[in-house]
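What follows is a structure written as C-alpha cells; I'll ask about it next.
With one protein chain withheld, the remaining protein chains of the complex are depicted in position.
Labels A, B and C are assigned to the chains in the order they are written; within every chain, residues are numbered from 1.
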Amino acid sequence: MKKIKLGIIGGGGDSLIGILHRIAARMWDRYEITGGVFNPDFELNKKYAQQFGVDLSRVYPDFDTFVALESQKPKDQKIEVVSVLTPNALHFPMAKKLLENKFHVICEKPLTTNHKDAIELERLQKKNGTVFAVTYTYTGYPIVRHMKHLLSQGHLGKVQKVDIQYYQGWINSVIHDPEKRKGVWRLNPKVAGISSCIGDIGTHAFHMLEYLTGLEVTELLADLNTLYDHNPLDVDGTVLIRLNNNAKGVIRTSQIASGEENNLSVAIYGQKGAFKWEQENPNLLYQLSDSEPRKVIKPGNTYCSDFANDGTKLPAGHPEGIFDAMGNIYKGVAKAISEQKYFDGEFPTLYQGKRGILFIEKVVESHKEGNIWKSL
Amino acid sequence: MKKIKLGIIGGGGDSLIGILHRIAARMWDRYEITGGVFNPDFELNKKYAQQFGVDLSRVYPDFDTFVALESQKPKDQKIEVVSVLTPNALHFPMAKKLLENKFHVICEKPLTTNHKDAIELERLQKKNGTVFAVTYTYTGYPIVRHMKHLLSQGHLGKVQKVDIQYYQGWINSVIHDPEKRKGVWRLNPKVAGISSCIGDIGTHAFHMLEYLTGLEVTELLADLNTLYDHNPLDVDGTVLIRLNNNAKGVIRTSQIASGEENNLSVAIYGQKGAFKWEQENPNLLYQLSDSEPRKVIKPGNTYCSDFANDGTKLPAGHPEGIFDAMGNIYKGVAKAISEQKYFDGEFPTLYQGKRGILFIEKVVESHKEGNIWKSL
Amino acid sequence: MKKIKLGIIGGGGDSLIGILHRIAARMWDRYEITGGVFNPDFELNKKYAQQFGVDLSRVYPDFDTFVALESQKPKDQKIEVVSVLTPNALHFPMAKKLLENKFHVICEKPLTTNHKDAIELERLQKKNGTVFAVTYTYTGYPIVRHMKHLLSQGHLGKVQKVDIQYYQGWINSVIHDPEKRKGVWRLNPKVAGISSCIGDIGTHAFHMLEYLTGLEVTELLADLNTLYDHNPLDVDGTVLIRLNNNAKGVIRTSQIASGEENNLSVAIYGQKGAFKWEQENPNLLYQLSDSEPRKVIKPGNTYCSDFANDGTKLPAGHPEGIFDAMGNIYKGVAKAISEQKYFDGEFPTLYQGKRGILFIEKVVESHKEGNIWKSL
Partner (left out) sequence: MKKIKLGIIGGGGDSLIGILHRIAARMWDRYEITGGVFNPDFELNKKYAQQFGVDLSRVYPDFDTFVALESQKPKDQKIEVVSVLTPNALHFPMAKKLLENKFHVICEKPLTTNHKDAIELERLQKKNGTVFAVTYTYTGYPIVRHMKHLLSQGHLGKVQKVDIQYYQGWINSVIHDPEKRKGVWRLNPKVAGISSCIGDIGTHAFHMLEYLTGLEVTELLADLNTLYDHNPLDVDGTVLIRLNNNAKGVIRTSQIASGEENNLSVAIYGQKGAFKWEQENPNLLYQLSDSEPRKVIKPGNTYCSDFANDGTKLPAGHPEGIFDAMGNIYKGVAKAISEQKYFDGEFPTLYQGKRGILFIEKVVESHKEGNIWKSL
C-alpha cells in the first residue's frame, strides 16, 4: 500500500496540536509527512522539519509558496492532503485556497470563524469532490464509534432526551484576576472571536450529539455566563435544545467548573434504554435499560462492531487514549482518499464543521437577545 | 432519656413511606410510636397498629378524633409529634390542624399543593413555635451534612456555578402506552397537581441546592417536556437558575431517563474547588481542586465534622443507606423537641418546604409563558 | 402477625454491635425486644433497658437469672429467641445454656473460641431442633443473596477460582507503637485468643466464600504476619485454599492495609463468567463474561431473584446499607421461628459458624508449622 503524502501547516515546536496530529498521522502507517510550513519563521520552520524527519526540499517559507509549488508537482510526488493547524482565523483562507487547488484537507476545529465562510467552503468542496475532515478528536474513540453504530441500529429505539456536558476548570485559575486574564487569548475577543466556552468546547459537545444520534438540533435557547461584567466572553453556558425528532435536551459547558479537567460526558436516553460515556474514561460505554442489568461495553471484544474494532489496535483491556482517537480519524481520511471506502462517521465532515459554527453563532445570539429560542 | 411520643397518620400496610418513617423513628431510640391513624379503614388501621406494636387504645378511627382526643391528654402522656404521611392534598389541612393544636409536625414532601397554603402554615408555626420538619430524606446522609458543613466553612470559596441532576427512568415504561399511563397517579393532574417530574423530584433537587449552599434561587427559566401532547403533565424538565450571590446554574430532572434508577447528583463549583456527590453511592463525597489531587471523603473518619459524625453509627467502611438518612432527620427533630439544641440543617424546615412549593409553581409558570425568566 | 419476643444479652450503652442488632430487630416489625441483660452492672442494665424501651420487669441482674426465670414463663409470654452479644469467650457457655433450655439463639461471630465447643453446640442444636443463627452480617445484603442465588442456578458454571479479600487498615495506627498497642484488646491473646486478623475478619471472608459457592474448603496453607516479633498475634495473612470441587483460590486478609476501611471484596470465577462484589459499595454486583459486556446488577429491579427482593425494602436506586443487611438476617430468623419457611441462606447457620472456627484453627496451625497444607 502506497503511503499518502501529507503536508502540515502550523504545529511546529511545542504545539500540542502539532504533536497530536503528527503522532496520529504515523499511527497506522498510512501517511508520510512529506512537507509543510510548520512555522511562519522560516528558520524555525526548517528546524522543526528536521526534528520531524521531513526533507527540507519540501519545507516552504510560507503557505502561498507551499500551495504554488506543491500544486505544480507531478501527481505521484505531490502532497495530496494538508493538515491545517494554524490559528482559527486562518482556517478559512487556507482551507479555501487548498480547496481551490484540489488538495484534500484535514482542518482543526473550529472550521471557520463564522457560518458564512463555512458555507463558502462547503460550496467549494461540493464542486471539486475532495476529502475534507474537521478534527473533532473525541469522535475517534472506538467505543464512541460503537455507540454511534448501536444508535444507528436502533438499540435505544427513538431518542427522547439528550444531555451532553463539557466541563473544564482551567479558566477558574485566571478569571478572578484581571491581570492574569489578560494573558489568556481565549478570553480576548480580538483573537477568540465571539465566544470562549461555547466556541472552544460547546462546539465539541454539539458535534458529539449530532454525530452520535444522527439527529439535528433545530432550536436552542442559551444562557451564558461571563462571571465578571468586565470579562467580555462567556466562560460558562447552558443551552436548551430541541431536536428534529421532537426530543428535547440540554448542552452544558463550562470553563469555570473548578477542578474539572476535561470532562466531556454524554447521556442519550431512548425508548429502550440509554447510553452513557465519559471522555476521561474513554474505554467504557454504559448501556442502561429499564428491565435488564446495565451493561459495560469495552473495546476490543468480540461483541464489538466492525466500526469499533477497525479503530482498536490491541486486545481488550489494553487502554487506548486520545492519540489513538485522533489516529483513527486520520485512518478514516486515508481510507477516503485511497480506497473511497470507509465507515459512515469515520471522520467528522466539513458539513459537521459548518454545523458547529452555526451552533456557536446561534447560542451567542440567543443569549444576547435575552435567552430566547433561535432556529438553526 | 425519655422517649418522645410519636403519632403517625397514614403509612399503613405496604406503604413504602410508612416503612421508611417507622424504621427511621426507631433507629436512635428516641421515639416510641404511641398511636395514630394508619389507614382510613378502621379495621385495617387496627390491624396495622398491631403489626407495628402500637397499643390499640391510641389508634383512632380518623384524623379529627386523633387530634381531639390526643389534645386532651395530660402533657406527659400526650403524643407530642405527628408524622403526616397521607396523600399530598391532605398535608395542608392536617398540618394546619396539628399546628393549631400545638403538635410538633414531621410532614412528607411536598409540604402543600400550593404556595399560599405553605405561607399559611409558616404563619401558624411562627406563632406557636413548634418544631416542623419536611422530610426531604436525601439531606439526612452524613456526607451530605459534611458537604454542607464544609461549604458553610468556605472550603470552596464563593460558589460560582451549581448543577443538580435528578434523573429517574421509571415513567419510560408507561408513558408510551396511553392505557398504562392512565394507571399512574403521578400523571393525573387531579391527583398530582400541576406537575409530575418537577413536583416529585425537581423539588428535591432544588432543596438540595439551597440546603447545601445556603444560597437562594432568585430567578429561573424552565423548559418542561410532556413527551406526548395528550399527556398533560411534565415528565422531564430543565431549569436555568440564578442565585442570590449572582452565580448561575441548572437543575435537570427527568422521569424518562430510561434505565436511570434514582440518580440525584450534585455538583457545586466554587472559586477554590468543587464538591460532587451521587445519591446512589451516598457515602462518597468528591472534593475537586484546581491545584491538588481530588479527595474522596467518606463518613465515619476522624477528619469528618461533628455534624457528619453525629449521624454516623458505625466506623468507616460500614455503608449506611437511605433508612439511616431518614433516621438522622428523625434524630434531629427529637433533639429539637427535647433539647432545643441541634445542628443547623439537622432537619429540613417548614421554610424549606415552602420554598420547594414556590419552585414548582414558578417552574410551571415559566414554561407555560414561553420559557421566560420568573422571579422567586 | 404476632411479634416474636426477643431477649438480648449484652449490647448496652454505646456498644456498636448493640445498636446494629436492635435496629435490625425492629426493622421488619417481626420482633419486640422483651427483655435481657444489657450490662453486667444491674443499674446500668436497667438504665439501658429504659433507653431501649424495654419493660423493667423483664430485665434481669444476670444471665443465669434471665434463663431461669424466662424458662418458667408460659409459652405465650416467654422470650423465644435470645441474641448473644457478649465478649467472645462467653458465646459458648451462654449459647450452650440457651440451647439446653430450648431457646432459639442469634449469636454474634465468632461462634466460639475453639472448634470443640462449636461441635458441642451443634450436637445440642441437632438434638432440640431450635433455630440458631450466627450473625455474619455481610451475607444479609440483598445483592449478595442474589449472587448466591445465581451461583446456585449455575450462572457461572463450575467454579474454577475464588479470590476473597478482607482488608482493613485500622491497626496500622497502633501497631507501630508498643504503648498504643497494649490498649487494643484484639492484639491481646488473653482476650482475643489465637488470632487477631484471621479471627476477626478472615473468618468473614471464609464464610462469604462457602456461603456463596456452596462449596467447602478442604485444604489450606497460610502465611501470617505479626509485623513485629514482640506482637504475638497476626495482623495480616494470606491463605491458599483448595475447594471440594478441586478449584483453587486465595483468601487475603489484613488489618495493616493502611487507609483501607472495611474492604471485603469477592471475586468468583467460573467456566461461564465471574461475579465481583465489594462490601463498601454493597448495592452493585458485577457479572463478567468472556463473550458479552459485563453486567451491573442492582437490587430492587424486576430482574432480581425473589430471595434478593425479599430483603429489599424500597425501589431500585434507594441504597440500603449494613443495618439493612443485618435486618434481613433477623427477618430470616423470624421466618424460621414463626413459619418454618425461609430461603436457603436467609441466615448463617450454626454449622457455618462452626466452619468459621475450624478455619481459624487450621490457618494458625498451618502458619505455625511452617506454612504447610492442612486439611479441614
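As a convention for this text, a contact is a pair of C-beta atoms (placed from the backbone, for glycine too) under 8 Å apart; a residue touches a chain by one contact, two chains touch by 3 or more.
For clarity, every value in this text was computed on a predicted model and none was experimentally measured.
**Q** Based on the whole complex, identify which of C:V67, C:L187 or C:A257 touches the chain you can't see.
**A** Among C:V67, C:L187 or C:A257, only C:A257 touches the chain that is not shown.
**Q** Which of these, B:P74, B:G129 or B:P293, touches the one chain of the complex that we don't see?
**A** B:P293
**Q** Which of these touches the unseen chain: C:A89, C:I119 or C:L240?
**A** Spelled out, the listed residue whose C-beta touches the missing chain is C:L240.
**Q** Looking at the whole complex, which of A:D29, A:D55, A:E216 or A:E369 touches the chain that is not displayed?
**A** The missing chain is touched by A:D29.
**Q** At which residues does subunit A meet the chain that is not included here?
**A** On the side of subunit A, residues 1, 3, 16, 19-20, 22-23, 26-27, 29, 32, 51-53, 168, 170, 260-263, 279-283, 298, 300-301, 313-324 touch the unshown chain.
**Q** Take the complete complex as the reference. Which residues in subunit B touch the chain that isn't displayed?
**A** The list for subunit B reads 286-287, 291-298, 301-303.
**Q** Contacts of subunit C with the missing chain: which residues?
**A** The missing chain touches subunit C at positions 156, 160-161, 163, 167, 169-170, 172-173, 176, 221, 223, 225, 227, 236, 238, 240, 248, 250, 252, 254, 256-260, 267, 269-274, 287-291, 294, 371, 373.
Assume only the chains that are shown with their structure count from here on.
**Q** Provide the C-alpha centroid distance between subunit A and subunit B, rounded to the nearest whole angstrom.
**A** Subunit A and subunit B have C-alpha centres separated by 43 Å.
**Q** Could you grab the centroid distance between subunit B and subunit C? Build each centroid from C-alpha atoms only and quote it in angstrom.
**A** 34
**Q** Can you check how far apart subunit A and subunit C are, centre to centre, with Cα atoms defining each centre and the answer in Å?
**A** From the centre of subunit A to the centre of subunit C is 55 Å.
**Q** Which residues belonging to subunit A are in contact with no fewer than two other chains?
**A** Subunit A, residues with two or more chain partners: 287, 291, 294.
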